[in-house]
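The next block holds one structure in the form of structure tokens; read it before the comments.
Of the protein chains in this complex, all but one are displayed in their positions.
Moving on to chain A:
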Amino acid sequence: MFKKVVSMLIVLTMVLSLAVGCSQPQETTPPAETPAETPGETPAPEEPAAEADTLVWNLGADPKTFDPGLNNASDGGHIINNMFEGLMRDTGTGLEPGIAESYEISANAEGAEGTVYTFKIREGAKWSDGQPVTAKDFEYSWKRVCDPATASEYSFIMAPYIKGANDYLNGTGSRDDMAVSSPDDSTLVVELNFPVPYFLSLTTFYTYLPVREDIVTANGEGWEKKPETCISNGPFKLEEYQTGSHISLVKNENYWDADNVKLEKIKALMIVEATTALSGYENGEIAVLDSGAIPQDEIPRLKAEDPYFSIAPRVGTYYGIFNVDAEPTNDIRVRKALTLAIDQKQICEQVAKGGQLPATGFIPPSLSYSTGESCRQLDADGNPVEEYGLDPNKAQVEEAQALLAEAGYPNGEGFPSITFLYNTNENHKKIAEALQEMWKANLNIDVELRNEEWATFQDTRRLGDFTLARGGWLGDYDDPMTMLDLYTSYSGNNDAQWRWNLQPTVASHDTVLNETNKEFDEVIAAAQLATGTERDALLKRAEEIMAEEFITFNIYYYTYVQVIDESVVEGVNRTTMGQFIFKDSELVK
């Protein structure tokens, strides 16, 4: 027995000394540095435990950028919306003056009403380093967006509206001819190409938010990622950015309305894995979670058990795209049959599960016309009702079967094998499978499913190399046009290949022409010049053309699912377009 114990001890000592011994030669190469010694000494930045005055929120991703002029994604948008402020502010319930104290809308020299905006900059508006915010800052920032050298991916949300901007962007005009000017430090004048009823709402969008010329020119791209050079003009400023880990914001004492900002610090985490983020929330380590951080399968449980769980409408539509140039979806009867065979309500309730609304038309109910009336007809409970002959609550099987027979495929016989393309993602896969089942059960046709990862999928879809594909569009601004202008002939986003003319620069591959798209283009062009109810009627007509032609099969209107722990924080709002607003938030613990 004694011998055994001794031999065990010997072995243990040997092994330990071996580990130390083995590690010595490795010390010469920094990469494989001694595991025995590194842990205690690694320069890994230690994160202090979340402090009591900090709001912890899961942003979910490391934003590509949060430079307002360069940003092209909603993750960066959340950060920008809390660090910067534009001429107007979107409070979620409407617009209120931001850096502009007031504005006037007038006619241009040719007498076109509603094309000249004159903004008066608020006195006392300051950057986080104490310098005043001037009209020149806006002039510089907007011209920077349309400067071809900036290569701003979101320039499309500004250049088409401001006079001379598109020419400047495309290299056919000069910077000085872009019609935004600052006659003095507190006056900004901008002339538009046509009356844009949503221009004020655009001024709240991140691409329109101001940046400082001296900072940007001196530091180049990436200025916004270093606290020393990240000068902002909103309620919060950057305290720390650690790539892949978190972004910390602190209250900006120089913000003009700093007295009403009660939150001292925000920590935005970049946890990608939804189950991890959710358990962080359930452990009380995170107070705010957004859609991406809530696993789909947990939604029913949270809905039933968690008082802080909520669902909010989102400006966007989840749909499928027909390639109108390809067999057999170039036949409108086939497109219509495939659409009618879908039970949107069942997909919402049994697959998507996040309180999504079954879709009829392309425009989501959260957008409205100039009268304030929602773009969708809704019943008393806010659910979409039948429109364009589409019942969102059930599949119209008989009608669908009849159409398919009329197209030459009675009971699905002889129907060619077609494929539904989606981008690799568990949730999209579930919806694709549900569609596959519905088409099989209701029309007796076989649809194969194919997935491609995001970057490849985008290319395939844009080039029209598909028959059926998944689509999803989240609006950029608060107007139906944000959805409709996808399907103009000159739009690079017209993945359905629905074009009436050749578009050599945007879509040189699309040579099969579709006459019906011509009226759509004309209606959109007319809507851009019209105002009020006249414009509403044109927008309605545009959507109607899409619906009559069955360009897309709409599945549901997006929602946000979110948990906001109100035992920790109150007053967390979202803008109309869904960006978090922490300006009015307050910790309650």
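As a convention for this text, a contact is a pair of C-beta atoms (placed from the backbone, for glycine too) under 8 Å apart; a residue touches a chain by one contact, two chains touch by 3 or more; residues count from 1.
As a convention for this text, contacts and distances are computed from a predicted model.
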Given "Diheme cytochrome c", "Oligopeptide transport system permease protein", "GerAB/ArcD/ProY family transporter" or "Spore germination protein", the protein name in the UniProt record of the chain not shown would be "Oligopeptide transport system permease protein"
Considering the complete complex, of A:161, A:223 or A:439, the missing chain is touched by A:223
Missing-chain contact among A:279, A:511 or A:533 belongs to A:279
Touch with the missing chain holds, among A:101, A:153, A:185 or A:566, for A:153
Cross-chain touch to the chain not pictured, restricted to A:57, A:236, A:415 or A:473, is A:473
Touch with the missing chain holds, among A:96, A:373, A:453 or A:548, for A:453
Across the whole complex, the chain not displayed is touched by chain A residues 3, 6-8, 10-12, 14-16, 18-19, 22, 25-26, 29, 31-36, 38-39, 42-49, 62, 64-65, 67, 70, 72-73, 148-156, 169-171, 220-225, 242-246, 269-273, 275-277, 279-280, 282-283, 285, 453-456, 458-460, 462, 472-474, 491-493, 505-506
